[in-house]
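Take a look at the structure set out below.
The complex appears here without one of its protein chains, the remainder shown in place.
On to subunit A.
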Amino acid sequence: MIEERFDAIVVGAGMAGNAAALTMAKRGMKVLQLERGEYSGSKNVQGAILYADMLEKLIPEFREEAPLERHLVEQRFWMLDDKSHVGLHYKSDDFNEEKPNRYTIIRAQFDKWFSSKVKEAGATVLCETTVTELAQDAYGKVIGVKTDRRDGEIHADVVVLAEGVNGLLGTRAGLRDRPKPENVALAVKEMHFLPRETIEARFNLKGDEGAVIEAAGTISRGMTGMGFIYSNKECISLGIGCLVSDFQKTGETPYGLLERFKQHPSVAPLIEGSEVKEYSAHLIPEGGYNAIPQLCGDGWVVVGDAAQLNNAIHREGSNLAMTSGRIAAEAIFQVKSRRDPMTKENLALYKKMLEESFVIKDLKKYKDMPALLHNQSQNFFLTYPQLVSKAMQNFVRVDGTPKKEKESSMLRSFVNARSWTGLFGDAFKFARAWR
């Protein structure tokens, strides 16, 4: 057993763990952070869009040092059927500001840098160490962790579980259930390398400007899912994710979906001639507010993806992870400063502070969305994209059909596919879930 005792042990060096370890170390606490990867980032997969605001709260000068790819000036949403896309594009020169709001990043590189800040702040970071179990006393209070190193039990006043979406340790210790297939999406992703100028020409970008595309429609074959195409400096991140329960039900393969997405006529020209350098996969929590587990207990708190804090509608996760990590650390520091024990009651301060933040407020706002999209996936991801594409084609194709006839045939195709009650019902449910 390692005799040394710590104020806090942080399990995981992803976005949430790094934010928590940094915050506590900066406050002078004695922090040990354990990470199973070769270095922080070597196991982590993301799109990846970084939201500046949440990182700024932790490292105000990050823009000067962090490995950032491109600042985003354009967001595109595409609704796809097999051959077409209907798009909504928003590009603004306002985003070419002194302190841009969103950047693309490459997680393995970004996390490594983030971790260097954690070490600078004075935390002990131990990589290549898998935590296998939580150490608990006879009353179930968490008193430390067990690792796969020899003599691997280490003790601390509190353990911050920042172990990511799988949350294995929490499940093993009976603190929460394992994620359910309908509450997590499996995303697969590839990194496509191209010369910088080619990327800039294909996405219509100047210098370090970046653009991102979110795509939904028939590419997910009626499953609840989305594709993404993000521009980095010298590569394009491209991927697609769908609910695990849908994969289970349909027997679709993740790589099959990815390949079809790449071959879509709107997508293929963007990556033509690229060199692929990595293929990765990762789960994304999609259960929303209703899937959030217990956030704290005697001797522990859980943060980030492990607490299922992820806003799938807006593709926000790392910012919720960073914020929950920081808030948990601040709460722990307050409890410690009062010399109070790390009991469930005292650590509930974290829960209270999180509820007052955007993290829980946003998740609450969309609490009915996951169920709606899940139960209606055929309509939202297959029928509507096909109908909208057909309507657009009907609208732009000039073929001598009188406009009035065109309009009524368009309407008929919607009603035939979904019925009036279906259409109104969907619109109503969607509006209510969005509210």
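Here, a contact is a pair of C-beta atoms (placed from the backbone, for glycine too) under 8 Å apart; a residue touches a chain by one contact, two chains touch by 3 or more; residues count from 1.
The rule is short, and it goes like this: contacts and distances are computed from a predicted model.
Asks: Which of the following names does UniProt give to the chain that is not shown: "Ferredoxin-like protein", "Branched-chain amino acid ABC transporter permease LivH", "Electron transfer flavoprotein subunit beta" or "(2Fe-2S)-binding protein"?
Replies: Options "Ferredoxin-like protein", "Branched-chain amino acid ABC transporter permease LivH", "Electron transfer flavoprotein subunit beta" or "(2Fe-2S)-binding protein" considered; the missing chain's recorded name is "Ferredoxin-like protein".
Asks: With the full complex in mind, choose from A:Ala108, A:Leu270, A:Cys296 or A:Val359 the residue touching the hidden chain.
Replies: That would be A:Ala108, which touches the missing chain.
Asks: Of the residues A:Lys277, A:Arg338 or A:Lys352, which one touches the chain left out of the display?
Replies: A:Lys277
Asks: If I consider the whole complex, including the chain that's not displayed, which of A:Met191, A:Ile229, A:Leu309 or A:Met353 touches that chain?
Replies: Here the residue in touch with the unshown chain is A:Met191.
Asks: Pick out the residues on subunit A that sit against the missing chain.
Replies: Counting over the whole complex, subunit A touches the hidden chain at residues 36-38, 41-46, 48, 82-83, 106-109, 111, 127-130, 132, 147-149, 165-166, 168, 178-181, 184, 186, 188, 190-191, 218, 235, 244, 247-248, 251-256, 258-260, 263-264, 276-283.
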